[in-house]
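Pasting in a structure now, in structure tokens, and then I'll have a few things to ask.
The other protein chains are all here in position, but one chain of the complex has been omitted.
Here is subunit A:
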Amino acid sequence: MSTFFRDSFIVFRRQLRMNLRNPAWVIIGALQPILYLLLFGPLLKPLVSQFGATNGYTFLVPGLLVQLGMFGAFFAGFGLIAEWREGVVEAERVTPASRTALLVGRLMRDLLQLLVQALILIGLGTAMGMRPSWGGVVAGVGITVLVGGACAAASNALALTTKSEDVMAPVINMVMMPVLLLSGIMLPMTLGPAWLERISDFMPFRWIVDGVRSSFVGDFAASGVMWGTTWALALFALAVWWGTATFRKENA
């Protein structure tokens, strides 16, 4: 077990070093939710009372946080394709290092990056007037990290399966659009007609967004927090299993 942590850490440190050498991507990744916050937040402000929220930013930031977790992490796999092409993945797979460690080391980098971006987003949100329950923020970031981990693992798995940016980009787009539209990141699904809300009931990310939102207002008793956490855990476990399987798989 200790070699597992050691191996994971070696992979993590290497990935982090490469990221820090080229930090542009970390900033570009954080830019999208920040733009939403700055340019969409003011539009939302006069509307929030209509769907029972009191503070527009306390409503919007949790959604953006989950969005950050999903989008940012989904692009993690692109770097892996480049590494695969340079033979790095194969060179790592020929060492006795645990296959899970090869994935976990990369996930640790993705999650650290996500955490930094999340803190920037929360700091900025607070500066603009968000007044959350701080205990809830910690819980919400925790759920976001789980979601991010799930998406990053899935992205890595997808990268090693497709081995082509040209295939991967449209697949991610195809998955992300309905996820984005049906999880109530910008506006609550309860605003819509019943049929649309029924469809969104089948979207795990919707429950996660609701959970993080409830947690931000300090409403831990709400069933949303429980469901959100449950879904986040389930997705995380599933994606890590998938990711490890692809790293273990012979022709990866």
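The rule is simple: a residue touches a chain if its C-beta (ideal position, glycine included) is under 8 Å from a C-beta of that chain, and two chains touch if they have at least 3 such contacts; residues count from 1.
By definition in this document, contacts and distances are computed from a predicted model.
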item	value
Undepicted complex member, UniProt protein name, chosen from "ABC-2 type transport system ATP-binding protein", "Na+/H+ antiporter subunit C", "Sulfopyruvate decarboxylase subunit alpha" or "RagB/SusD family nutrient uptake outer membrane protein"	"ABC-2 type transport system ATP-binding protein"
Listed residues A:7, A:110 or A:210, member touching the removed chain	A:7
Sole contact to the chain not displayed, among A:23, A:42 or A:87	A:87
In subunit A, positions touching the absent partner	3, 6-7, 10-11, 13-14, 17-18, 21-22, 82-83, 85-88, 90-97, 250-251
